[in-house]
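Below: the structure, in structure tokens.
All protein chains but one are shown at their positions in the complex.
Coming up: subunit A.
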Amino acid sequence: MSHPTDTAGSAVAPRRKGLTRRGRRRLSRGAQYTVFVAAVIALAVSADWGRLRNQFAQTAIARQMFPDVIVLALKNTVLYTLSGFVVGLVLGMVIALMRLSSVGPYRWVAGVYIEIFRGLPALLIFIFVGVAVPLAFPGMEIVGGTYGKVALALGLVSAAYMAETIRAGIQAVPRGQMEAARSLGFSPTRAMVSIIIPQAFRIILPPLTNELVLLFKDSSMVLFLGVTLEERELSKFGRDLASQTANSTPILVAGLCYLLVTIPLGFLVRRMEAKAQEAVK
């Protein structure tokens, strides 16, 4: 398209033939919008909205889910998540400290744990906890029944991620902090607990909250453990009701309940990240 005289160095640059730079940019942007709008319209027109509404948005069925979906299912989801988070946090902290230890075997054990549990799907770990543990230790009950099992499974999964996060947080605390603490007579352990870890947690609060969001969603795998009616969480509850009513509205409602928690949490994370950014300045 470019004209032969349109080369650098010519004294008077002649105007390009055809469109200017700005004109071409506008045209390209316009084409992208057109394609997007066309795709949306095509989808909206071709979808069978009537059947969709029938399957997913039956107000009568949705109404029938309340209040159980909140007081039972959402409550259980939150309980499972929090218990898994606590187990993961404690275990993750131990593993992070082992990973930073000057004792070789501690570091190796922690490294192996992290590699294994980061590499396995959460689903397999749930099956492992639900099936393999009772087989291996017959007669032994995991404390807390289903709640204990879920806390263990979610904790095992999240500990690997949290250990790496906590380790990064501890390493992000300047070296001078440990030196100052030691020079004041703190033992290494006491300095870690009183000075380093509180600062590390400030640094890793956003990624830890993200981990909480992930756990919140992973708690849906409880359904592979086999739960009683009273122990059902959002996904299981929604699925059960969906098969009972032969309608998918409960799935939609359950999904909305997840978003009810995860979106504010995500918002919180971004707020904390922005604040941390501010503090650095």
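The rule is short, and it goes like this: a residue touches a chain if its C-beta (ideal position, glycine included) is under 8 Å from a C-beta of that chain, and two chains touch if they have at least 3 such contacts; residues count from 1.
Note that contacts and distances are computed from a predicted model.
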> For the complex's missing chain, which UniProt name, "Glutamyl-tRNA(Gln) amidotransferase subunit A", "GntR family transcriptional regulator", "Amino acid ABC transporter ATP-binding protein" or "ABC-type cobalt transport system, permease component CbiQ"?
Replying inline: "Amino acid ABC transporter ATP-binding protein"
> Any idea which of A:Gln58, A:Gln199 or A:Thr262 touches the chain not displayed?
Replying inline: A:Gln199
> Hey, which of A:Leu123, A:Ala180, A:Leu229 or A:Ile263 is the one touching the hidden chain?
Replying inline: A:Ala180
> So that we can see where the missing chain sits, which residues of subunit A does it touch?
Replying inline: 174, 176-177, 179-187, 190, 194-195, 198-199, 202, 279
